[in-house]
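After the structure tokens below, expect a handful of questions from me.
Presenting chain A:
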Amino acid sequence: MSLVHFQILSAALFSIGLYGVLARRSAVLILLSIELMLNAVNINLIAFSAYTESLASTGQVIAIFVITVAAAEVGLALAIIINLFRSKGSVDIDKIDVMRW
Partner candidate 1 sequence: MGSTQESGTEGGVLTESLVVFLIISVVCVAGGLGVVFSRNVIHATFLLLVSLMGVAGIFLLLLAEFLALVQVLIYGGAITIVVLFVIMLTKSDEFESLVDNSQKPLAFLISIGLFVVMTVAAIAADNGNTVRASLKFSDLGHSLFTDWAIPFEVASLVLLVALIGAIVISKQGEEE
Partner candidate 2 sequence: MSLLDLLKTISAIMGMLTVLSVIVLSLTLLERKFIGRIQMRKGPNRVGPFGLLQPVADAIKLVAKEDILPTWVDKVIYWVSPLVVFIPTFMIWVTIPVARDVVIRNLDMGLFYIIAFSVLSIVGLISAGWASANKYAIIGGFRAAAQLISYEIPIILSVLAIAMLAGSLNLERIVDAQATKPYIFLQPLGAFLFLCGGLAELGRTPFDIHPAESEVVGGPFVEYSGAHWSVFFLAEYINTFAIAALTTLLFLGGWLFPGLPGNVTASGVLVFLTKTYLVVLVIFWFRGTYPRLRIDQLMSLGWKVLVPLGFINVVVTAVALKTELPEIILGLISFVILASTFWIISVRMRTAPKPEYTVRLYDPSLEGLNAR
Partner candidate 3 sequence: MVNMGPQHPSTHGVFRMVMAVDGEVVVDVEPHIGYLHRGSEKLSENELYVQVVTLFDRLDYISNLNNEMVFCRSVEKLMGLEIPERAEYIRVILCELNRVASHLLFFGTFGLDAGAMTPVMYTFREREKIQSMFEMVTGARMMHNYIRIGGVKNDVPEDFHRRMHELIAELRKGIDESDKLLSFNEIFLARTKGIGVISADKAINYGMTGPSLRASGIPMDIRKDEPYSVYDRFDFGIPIGENGDCWDRYYVRVEEMRQSMKIIEQALDQIPEGSTITPTRLVLRPPKGEVYVRGENPRGELGVYLVSDGADRPYRVKVRPPSFCNLMAIKELIKGTYVADSVVILGSLDIVLGEVDR
């Protein structure tokens, strides 16, 4: 098991997440896909830090920050989605592509 395994796994998760972001219509589902992508990044970060002596703590610390930001992002995004649902009655991204309503 070497670094490349983790990188491939990370790439796979990232691509799946990207597909989700591009192809989904529901804002909630897009959010979930973004979470997948963030986790792919985290895998990469930690894998690199684990395989590189000099970066031992850096990767993990940055991963902690990524998780923090992810949590903040989910909170905000969900608040926006709820607001959107209240004003538009829908969370379909394709329906809310106009800039004003």
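By our rule, a residue touches a chain if its C-beta (ideal position, glycine included) is under 8 Å from a C-beta of that chain, and two chains touch if they have at least 3 such contacts; residues count from 1.
Picked so that all candidates are chains of the complex that A comes from, given by their letters.
Keep in mind it's a predicted model, so treat the numbers as computed, not measured.
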Touch assignment for chain A within the complex, options 1, 2 or 3: 1
Residues of chain A touching candidate 1 in the complex: 1-9, 11-20, 22-26, 28-29, 31-33, 35-36, 39, 42-43, 46-47, 49-53, 56-58, 60-61, 63-65, 67-76, 78-83, 85-87, 90-94
